[in-house]
Structures are given as structure tokens and as C-alpha cells.
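Mind having a look at this structure? Questions to follow.
Here is chain A:
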Amino acid sequence: MSASDIIWTLLSLFFIGLGYFAAFAFAAGMLWRLIGYLRTPMPLPHALTPAPKTEGGAVLRVLGDVTLFPNLFKADKWLWAGAWVFHAALAAVLFRHLRYFTYPVPGLVLYMEPVALFFGLLFGAAILFLFWRRLGLPRTLYISNLPDYFALALLGLIAGTGLMVSYWLHANLVDVKGFILGLMTFHPVEVPRHPLFLLHLFFVLILMLYFPFSKLLHAGGVFFSPSRHQPYQVQLRGKRYVNPLER
Partner candidate 1 sequence: MPKFDETPIIKDPAVNGVLRAPGLREHASTDVRCHPSKPKDTAAIDLPAELVPDWKERALAKFGELLEQNQALRVYMDICVRCGACTDKCQFFLGTGDPQNFPVARAELLRRVYRRYFTPAGLFPDLGAASDLDEDLLRKWYTYFYQCSECRRCSVFCPYGIDTAEITIAAREIMASIGVSTKYVTEVVAKVYQTGNNLGIPPAAWKDNCEFLEEEVLEETGLPIRFPVDEAGADILLVPPSADNFANTDTMIGYGKLFHYLGLSWTTSTYCNEGGNFGLFLNFANLQKVNRRIIDAARMLGVKTIIWGECGHAWRAGILTPTLSGPMDMFDPPYPYHISQFIVDMLRKGAFDGRLDKSANDDYLVTYHDPCNSARAGQLIEEPRQIIRAVCNRFVEMPPNTIREKTFCCGAGNGLLTDEIMPIRMAGGKPRAMAVKHTKANYLATVCAICKAQLPESMHYWDVPVKVGGVIDLLANALKL
Partner candidate 2 sequence: MPVIELEGIQMDVDEDGFIQDPATWNEALAVAIAKTEDVEELTEDHWKVVSYLREYYQQFGIAPMIRKLCKETGYDLKTIYELFPSGPAKGACKIAGLPKPTGCV
């Protein structure tokens, strides 16, 4: 066994260990946090005007919040554009990553091939815009703290390394997919011998570890915001809001 083999073996062990740990921490952390939100009672009705009158309307309102960011649109058109492009591009990029996780790969993922680079670049551009906005406006500069910069920087590094391994210093797709599927089927194999890919993977795993314990949790928390998910029914007969703490 050569020295380089030993290094790659150690690296493989490290990434396999970190991979399982990050996946577990992400899944368990998200479950723990979101179940915590779900189980926390809301003592008083709290719907924000103009509120839907029915449960169905409240579900639609939350779905609208999640997909279209209507409040941001009312607040600041540039921010809305930046944030929406960021999230839409992120969703597209994540969807495209299914090709590393599935066999056979769904048709739609394959059809994305011609536009994949576009979404990747859009994602990177949106991150740069959001970073610029944080630093460039006195108001956002005042409120931004270290975790805000950290999250953006981490996402930027992931986007940068990701774009590079896809379109410049290509990683071998078969190696990458073999490694990922190996992890998923609990038959781990050696990591692809591609430092830049490993850097990309490392940043992603750090993000997964960080996610449930940071502001990035807004991704799940948005479903639990009482001012948005409650219908306004206080004047409807038979719809008395009972304080869960007094039940």
C-alpha cells in the first residue's frame, strides 16, 4: 500500500463517518426541532389580518408564503427578487442533484441538462447579491451578525466548488455516484479521488450539521408561524379557540 493509498483510505473513513454523522444529525435535528415546534402550544388566537376564515384558506396562505414570499414582495421588491431567485435556483440545483442519488435517474432530471449551468450560475449570483445587500445597505449592515455571514459564505463556497467540479475540473460522475449510492445502501466505498469534489462535499456536510441549529431552520419553521397558519375564526359559532394550557 502506497502512502497515497493510506491517505485516501483515511480520507474515505473520515468522509464516510462524517457523512453518516451529518445525515443523522440533520435528520434527527430537524425532527427534534420541528416536533418541538409542533408540540408547543399556542395559548391565544393569533391570526394576522387579513386572515383566511377557514383551515383550508390558512393552508393556502402558508403554501403561498413558502412558494411566493408575498410579504417580502410588499416589503422590498429587490429583496424579494433576490430571495426568490436564490430559493428557486437552490430548489432547481437540489433537484438536479437527484442524479447522484437515484438509479435509474428520473427523466425530468435528465432533461434539465441544458439549463443546469444556468441555474447553478443563478444560484451563485443570488448569493453574491444577498451578500452585497447585507454589506451595502446601512440598515442590513447594522443587523447582520456573524452567523448571517457564515451561512451565506458557506452557501457561496458550496456553489463555487459545485460549479467548478461540474463545469471545469470535472469529477468522475461514476465515482461520485458510486460513493453516494454506497453510503445510501450502507456499503460504503472509497471516496472519489478528487480534492475539489471532496471540498464541495465537506462544505455540504458542514451545512447539514449546522442547518437544524441555526436560522436556516426557517425552512421548516415557516410552517409553524401562528400569525400565518391560524385561520381567523374567533367570531364563528362552535369555533371557540381553547387555550391548550387550560384544557
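Here is the rule we go by: a contact is a pair of C-beta atoms (placed from the backbone, for glycine too) under 8 Å apart; a residue touches a chain by one contact, two chains touch by 3 or more; residues count from 1.
Picked so that all candidates are chains of the complex that A comes from, given by their letters.
Nothing here was measured: the structure is a model prediction, and the numbers come from that model.
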| item | value |
| --- | --- |
| Touching partner of chain A in this complex, picked from 1 or 2 | 1 |
| Chain A residues touching candidate 1 - in the complex, by the definition given at the top | 33, 36-37, 40-46, 48-51, 65, 69, 71-72, 74-76, 79, 83, 133-134, 137-140, 142-148, 213, 215, 217-218, 221-222, 224-228, 232, 234-235, 237, 240-243, 245 |
